[in-house]
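Note that this complex is displayed minus one protein chain, with the remaining chains in position.
Chain lettering (A, B and C) follows the sequence in which the chains are written, and residue indices restart at 1 in each chain.
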C-alpha cells in the first residue's frame, strides 16, 4: 500500500505498480460526461497512467439520471447528495463538474475533508466567491486545479512553448474571442446559464473566462480592462435573463501588451469559435479551436533573404509535439475531449509526484484571478470606466 | 459643348459622346499613383466612362519628383504650388491625394473655386478640421467625396447588399480590425505618418478610420466608444513619436449592435490585414482584404432540414456581382487598385448625372463623422471613460 | 442468456440488458491500439451499446509486447499463437488488426470456427487472396466486415447522404488522393510495409485502397483504370524495396464519371492528407481528413438570384449530423480514432440486429473489389495499358 498525497492507494488492477485513486464526481451533464470519459481514457492511453482512477461515486440531484450515468460510465455507485461523496473514504479526488452555483461549497468541503479537488471553471460566480474557495482550499493543503481545459490543447501548449522560448520576442497584442450561436433564437428556453444567481454571469463567465485564462497563460497578467456588455434577448419564457449575452472588452497587460477579449452566444454560424492571435516583435501565432490541431505560426525572419515568409499551418500532431506521445501517428487528429485527458493526467501526476499544478495547470489562484477580471469587466460595463485590476493574495 | 455640374466639357477624344473633365491632382506618392491609375483605367474599363478624365495638372513640392510623375502618368503639366491647380480653369475635379495636413486647406479652396473635390481619408486630422472642411465645401455646392475606397471592394458592396436586403436579420456584432506590421522594427525611420502635427493620429486615423467607415457603412451609426491606445516605440531617429502605434476599441451602434475595432502597425505577419465579421440574427458575413475577392457568407436557415449549413466562400466575381460588369469572366481576380477605379467612377457618375455621393460613396459628412469617432476614441484612451458620440450637423 | 448471431451472450456488467460479446484480437500495433480504444470507448459513448464488448484475448508473436498490450487495454489474457483465439469459446468476434500477410488465413479460420470477423484493410495482398477470403468467410455465414474506417467519418457519411439524396445531380468527377511523407528520407528503415511479400503493395494498398473504397462508396463502381507507379528509393538498409512508393491513376466509373486517384508516401508536408472532391451537375463536395470534421459543400442553385453561392464550410458536428448523437455539443471536434468507434458500433449492431454490413459498412466483397482494382492498377502500371475491370462474384 502506498500513500500519494492524501490518498491511500492500492495496487492497480492493471498492474505495472500504478497506485489507484478513487474518484468522486459531482455532476453528470456535459462536463460530467467529458470528465468521466477522460478518466476512462487516460487509464490506458497515457500508459502507464500516473494514478489508476477508480470511479467510485457520482452525485446528482435527479436520481434516475445519476443512476444512469453511474451505469453508463462505470461508477461503483451514485448518490443524490454530494455530501455523501465528501464522507466517502474511498474517494481521494473530488471532481466538481457541477453547475456554477455548486462550485464553491462542495469544493471547499471536499478539500477540508482531505480530498484533492479539481473544479470546473468558473471557480466562483464572483471574485469574492472564487477568492474564498481558493483561500480555504489552499489552507487545506490538498492539490487543487481549476479545469481550464484549453490550456491542454496540444496547439495551445505549443503556443506557450514558443512564447516562453522568446521566439515571438516582445508581445504587443492579444486578440481573443469565443463565439457561439446557441441562444440566438428568442424562443430558446430560460436555462440555468442565463440566470445570474446560478451562473454568475453569461457569455463572460462561461466563454470569456476561457479566453481570459488563455490570455494570462500565454501573454501574462492583465492590469486593466474596459468592457461593454449586451443582453439582446431580455426575457425568455417569461423570465428575465439576468446575465450578459455578449461582452466586448479591451485588456491591458502588465508587460505592456494590449488586446481585446470578446465572448458572445450571438455569433451566427460560429459553433464553438474560440480563437486567438498573438503578435510579437519577432513573430505571431493564431489559433482557432474549430481546427483544434492546427496552430498558425509566423516568424519574421526565419532566415536572411527568405522570400517565403508567412503564417505556417502547423499540424500539431508530431511525436515531439506536446501530449502527442499518447496518441497516433502524425496527421491523425485528436478531438476536443482529449483536452480533459491531458488535464486530468496533469492533475493526477501532480498528486502522484507532489508537484505544482502551475504553471501549466490552472491553479485556484488562476481561477480566482480570472473571476477578478470578469468582475472588473462587469464593473466597467456598468460604469463606463476603465477598471484597474488589483489582485488579492 | 456640354456643361456637367460646374465643369465645362468638350467632346471626348474617344468619341461616344462622353464629355471630358479635367483632373488636377495634389500628391504623387502612394495615393497619387493609385488615383492616377484609376483615372487611366476607368477611361476604357468602365466603358463608356461617365466622364472622360483628362489629366491636366499634378502638384507636388519636389519639382523633380512631380515632373517625373507627370511624365509617367501623362499629366499635361505639373506645378509645385497647389494653388496653381485651384487657379487652373481647365481643372474641373480637384483630387486631393496629398498627406493629411494638406487635406483641409486645398480641398476647401478648390471647392470654393467651383471644382468638384475628392479627398483622401482622413478628411481632417481632427474632428474640428474635418467639420470645417465639410461645412465650407458643402456651402460651395460642388460634388464632394471622401476617398474611403474600401466601400468599393466588390465583396464589401455585396456585403452591404446582403445586409440591406435583411438577409442577416438584426445585427448583433461587428468585429473589425486593420493589422499591419511595417513599423515593428524600432529602427524604422520617423516618417510623417508618425508625427501628430502632420498625420493627426497614427494607426487610428490611417487604418482605424477605414474600419470605422466600413462599420458605419455596413452596420450603422456609432453611438459610444471605449478605447485604449499604445505607442510601443516612443522615439525614432531621436524624435518623439507623437501618435498611436495601435488602438483597440469597443463600439456601440445606435441600432443596439456592439463591436470591436482595432488598428495596429505592430501585427507581425499581417501585411494589409483589414478584416471584419458581422453577426446577425439570420446570418453572418466575414471578410479579409488579403483575399480581396472572397466574402464568407453564412445563412442560418438556407432551407428546412439542410444538413450542409456553413460559411460559404463566395468568389465575388460573377457577372451579376457588384462592379463586375467592367471586368473579367468569373474567377479571374481583380486587384486592390481597382477599388479606386470603382470609387472614382462613382464620383464621376455623380458629377455627370448630378446624383448623390451617398449612401455608397463616403460623403464629407461621413468623413467628418469618422473623424469625430476617432477623436472620441483618443479622448477615451486618455481619460479611461466610455465616450458618447454627438455629431454636429 | 441470449444468443445473437453465433455468439453466446451474458448479461452486461453495465446493466441495461445489453448482451455481451467476447472480443479476440490479432495485433497490438497501431491498428490494435485503435481497435482496442474503440471497443473501450463505444461501451459508454454509444449508450447503450449494441453489444457490450468483453476484451477476452489478444494475440501477438512478441510475448512481452502482447502481454503489455493486454494489461494496458484490459484484455483478460493474451496468446502468442492466434489459433488459440480461434479455439477460445469465449470469443464471439475475431478482430484482425494484424499485418497484411496475417489477414487471410486467421480471418478464414475464425469465420469457419463460427466467429464474426472484422478485418483490417487491405482484405488481401492480391485480388486472389481477397477473393478466397471473401468466398470462404461468406460460406461460413458469419458477419464479416472489412475495416475501411473512413466510411465512418461523420463528414464522409454526410457526403454519402448528400449524394444519395440527389443533391449533387449526375456525378462527373472524383478527385481523390492520400498523401503522406514518412519515408521520404532515404535512410528510413526497411519496414514490413515496404516488402511486397508481407504488404502486397506499397502506397497503393495502404493508402490508395482507402481512396478506392471511398470512390466506390460515394460515386459508384469503377470500370477501368490507368496507372503509373514509382519507387523513388529502391533500396533501404541493403534490401530491395519491392513495392510502390507512389501510384497515380485515372479511374472510369460505371456511371460515366471519371476521376483520379493518387497515393504516395513522398509528399513532403502532407502528414495524413486524405482528400477528395466530387463534382456533380448540381453541386460539389470537398473533404480533407486533416480537417476531419469539415465538409465543403457547394450547391449550384441554392435559391434564385442568390448572389452568395460558394463552397460552404460545414462543421459536421450538429446533433442531427451522422454519428453525432454520441458526442458533444456543436463545434466540439472529435478525433480520427472515433471513426473506429463508429465502425465497430456498426459491426456490433449488425451482429445484434442481424442486419447487413453494407451499404455503409464495407463488406468482404467490397474488400475484394478494392483489391481487384489495386491489382488492375499494378497491371496497368506495368503494361502501360488501360485495364478494364471485371469482378468475380
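In the analysis below, a residue touches a chain if its C-beta (ideal position, glycine included) is under 8 Å from a C-beta of that chain, and two chains touch if they have at least 3 such contacts.
Note that the coordinates shown come from a computational prediction; the quantities given were computed from them, not determined experimentally.
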Contacting the left-out chain in the complete assembly, out of C:282, C:326, C:360 or C:379: C:282
Contact partner of the left-out chain, one of A:56, A:93, A:108 or A:162: A:162
Sole residue of C:227, C:292 or C:357 that reaches the chain not shown, by the stated touch rule: C:227
Residue in contact with the excluded chain [from A:217, A:311 or A:368]: A:311
Chain not shown, touching residues in subunit A: 158, 161-162, 295, 297, 299, 302-303, 307-315, 318, 320-321
Interface with the unshown chain - residue positions in subunit B: 14-16, 30, 34, 36-37, 40-41, 44-45, 47, 71-74, 180, 182, 270-273, 289-293, 315, 317, 328-338
Those residues of subunit C which, in the complete complex, touch the missing chain: 168, 170, 172-173, 175, 177, 179, 184, 224, 226-228, 230, 232, 246, 248-250, 252, 256, 258-260, 262, 264, 266-270, 277, 279-284, 298, 300, 309-311, 380, 384-386
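As a convention for this text, only the chains that are shown with their structure count from here on.
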Most distant chain from subunit C by Cα centroid: B
Distance from subunit C to subunit B - Cα centre to Cα centre, in angstrom: 55
Centre-of-Cα separation between subunit C and subunit A, whole angstrom: 35
Centre-to-centre distance between subunit B and subunit A (centres being mean Cα positions), rounded to whole Å: 43
Overlap residues in subunit A, where contacts from two or more other chains coincide: 270
